[in-house]
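A single protein chain has been omitted from the complex, and every remaining protein chain is retained in its original position.
Letters A and B mark the chains as written, and numbering starts fresh at 1 in each.
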Amino acid sequence: MNVRLYIWQRLTAALMVPLLLVHIAVIFYASRKGLSAADILARTRGSVSWALFYGVFVSAVAVHASIGLRTVLTEWTPLRGRTRDFAVIAFGLLLAVLGFRAVVAVVLP
Amino acid sequence: MAGTLEVSLWRGGADGRYVGYEVPMRDSQTVLDVVTWVQRNADATLSYRFACRVGMCGSCAMTVNGRPRWTCRTHVSKVASDGKLKVGPLENLPVIKDLAADMRPFFEKWQQAQGRFAPSKTRTDPIERISPDSPARLAANAAIECINCGVCYAACDTVRWNPDYLGPAALNRAWTLVNDVRDAANVERLTAVAADSGCHACHSHQSCQEHCPVALNPTASIAGLKRKTAQAYLRGEIKP
Partner (left out) sequence: MSMLSRRTSPLWLAALVHRLSGLALAAFLPFHFLALGLAISGEARLEGFLRWADQPLVKLSEGLLVGLLAVHMLGGLRLLALENLAWREGQTRFALLAVAAAMVVVFVFLASVF
């Protein structure tokens, strides 16, 4: 990992700490109340705040996870150089695409 | 102290094997004493490396019962389990023969991390005054006593997993120079340690600190480099 990847990974990590605390609170709240799909969507649909919150979260996690995966591939597999970098970029894009799709699914009115 | 030690020593190159020897026990015997006894009394072809025998030169590091150690300052009584001693060459380095590891990758990385002083003055300039209690000098002092033995390098799992990783000793050395206000090569040095497989590859397992025979803390030095390079990168002073 070079200094640029390091800064991106640690910045997204720090950014996700408060987001995660809120996310864990949401998990606890939703599970405890046993919210139905209608309950959840009533709270999220049309909400700019939830769209922003989870939009940022998805972006951060896509960057953070793909850089982490790059290190794991370097150390635990024979993948190196471009092959490895294409693989992790593809994974990061997969996370971003699926993540934004999920955000859109729950916030679009 | 009477009795015999059951000693097995690595013999041969990478495809070698452990060979058993019986070595008489002595009071205050070091692992290096044991190896030397074998070479003088059992097999004169045994190859190993040592020089000062007092923990200054950093030549005699070997793997002793699974851990990298400086053998001249390691007492047999502290490390032998049931009178058994297994001594091999340092890990994470190629084997030359028997107990002698090839230190070239270790010192090449030392150079790659710009671990040499680059003077910013000539002999005609006045001597730079450095306050002993300035933060930079204190940081350099804390890391300066490295004897280049390679124990940390052999103990590091990140080196084992990523053979390009510069390793604790070279980065620790770079950190002392980064804190030397007289040095003129810090842009090159920070650029070198900020590259892929530089200081940011460290996972802070702290094995280097745990094994360092002179009680240095390379993990802390590397953390310092991570901060310093990040600052330099954000200010546009270095490029990755």
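The rule is simple: contacts are C-beta pairs under 8 Å (C-beta built on N, C-alpha and C of every residue); 3 or more make two chains touch, one makes a residue touch a chain.
Here the structure is a predicted model, which is why all the values come from computation and not from measurement.
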{"item": "Left-out chain, listing which of the shown chains it touches", "value": "A, B"}
{"item": "Sole residue of B:Arg26, B:Arg67, B:Arg137 or B:Arg182 that reaches the chain not shown, by the stated touch rule", "value": "B:Arg67"}
{"item": "Missing-partner contacts on chain A, residue numbers", "value": "10, 13-14, 16-17, 20, 23-24, 27-28, 31-32, 34-38, 40-41, 58, 61, 65, 68-69, 72, 76, 78, 91, 94-95, 98-99, 101-102, 104-106"}
{"item": "Residues in chain B touching the chain absent from view", "value": "66-67, 91, 155, 157, 160-161, 203-207, 210, 217, 219-220, 223, 226-227"}
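Throughout what follows, only the chains that are shown with their structure count from here on.
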{"item": "Inter-centroid spacing, chain B versus chain A (mean Cα positions, whole Å)", "value": "40"}
{"item": "Contact footprint of chain B on chain A as seen in their complex", "value": "1-7, 10, 71, 74-76"}
{"item": "In the complex, chain B residues that touch chain A", "value": "158, 161-162, 194-196, 198, 200-201, 226, 229-230, 233-234, 238, 240"}
